[in-house]
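Would you mind keeping the following structure in view while I ask a few things?
Our next item is subunit A:
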Amino acid sequence: MTTILKVEHLEKVFGGLTAVADVSMQLKNDELVALIGPNGAGKTTLFNLLTGVIPPTAGMIYFREKEKLVSINNKKTYQIADLGFARTFQNIRLFKNMTVLDNVLVAMTNQYKEGFIKSVLRFPSFYRTEDEILKKARDLLAIFDLDKDMYKLASNLPYGVQRRLEIVRGLAMKPKILFLDEPAAGMNPEETADLTRLIRQIQQQFHITVLLIEHDMSLVMNLAQRIYVLDQGKLLAKGTPSEIQHDKSVIKAYLGEEG
Partner candidate 1 sequence: MQTFFQQLINGLSLGSIYALLALGYTMVYGIIKLINFAHGDIYMLGAFWGYYVINVWHFNFLLALLSAMVICGICGVVIEYLAYRPLRHSPRITALITAIGVSFFLENGMAYLFGSNARDFPQVVKQVNYDIGGVRISNIQLEILITSCILMLILQLIIKRTKMGRAMRAVSVDNDAAELVGVNLNRTISFTFALGSAMAGAAGVMIGLYYNSIDPLMGLTPGIKAFVAAVVGGIGSVPGASLGGFLIGLLETLVQSVGLSAYKDAVVYVVLIVILLIRPMGIFGKNVKEKV
Partner candidate 2 sequence: AGILAGCSTAKSESKGNPVGKTIKIGVNMELSGAAAGYGNSQKQGIQLAVDQINKAGGINVDGKKKKITLIIKDNKTSTSTSASVAAQLVNKDKVNAIVGPATTNAGTAQIPNITKAAVPSVSPSATDPNFTLQKSGKVQPYVFRACYQNNFQGSTAAKFAYTDLKTKRVAVLADNSSDYGTGLAKAFKKTYKGKVAASQYFQEGDKDFNAILTSFKNKKIDAIYAPGYYSELGLIVKQARQAGINVPIIGSDGMADPKLAQIAGDKNASNVYYTTPFSTRVASQNGTAKKFMNAFKERYNEEAPTFSALAYDSVNMIKDAIETEKSADSAKIAAGLAKVKNFDGVTGKITIDSKHNANKPIVVETLTNGKVSAATEIK
């Protein structure tokens, strides 16, 4: 398995606060890795660094383009997204006043061309392109059982469904790597179990690398092949689920006695 993402000595300082300190990690192709840690450990900040939402204070981020690992430190968010990064957000960030379908279509923006002249003059080829991407979007929505809500406004969906839509939107970008920030937050155990199945399914179907943050241990321990634990910005531990579950420092800092 080849390394797709490599992080070296990454650091982020906000004012006086070091949110991420000297983090190094690697993700391999088709891996499903979890990132856990106490509140305020810097998990979301790490996501923001990797996806270019904020610039790092120090350290390097490399991503595999073709056969080489290239630094993406100085790239803008949208350029990084174009390389094949997709993500969801801790506080859902859907395009609320747009339909479910449009949410997905926006994510596909860079996969089709539709020049200004062509769309304004409505050449037949315009409709052909629209047809094509519409079909793609619909197929994708169908996997998540969302095609029936296609023309609903995103804001009118129940919370759990919104979280699912955010994942679909990420997948619509045809990413190589997908970052999920607390996908199960606010879901009850049954919904969480559904989500767990879904994530596994898409990871296998689309062959993408997934890095997810989650506080729900049933999901993490079920899904993750490897786990990184962050505490106060630093890597506290890494390993397989069972290793992590029995790690004293992780129990002390994060899991608590019951696990």
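Just so it is clear, a residue touches a chain if its C-beta (ideal position, glycine included) is under 8 Å from a C-beta of that chain, and two chains touch if they have at least 3 such contacts; residues count from 1.
The candidates were selected such that all candidates are chains of the complex that A comes from, given by their letters.
These numbers come from a predicted model, not from an experiment.
Mark the candidate that touches any copy of subunit A in this complex, from 1 or 2.
1
If we count contacts the way the header does, which residues on subunit A are in touch with candidate 1 in the complex?
Of all residues in subunit A, those touching candidate 1 are 44, 48, 53-54, 89-90.
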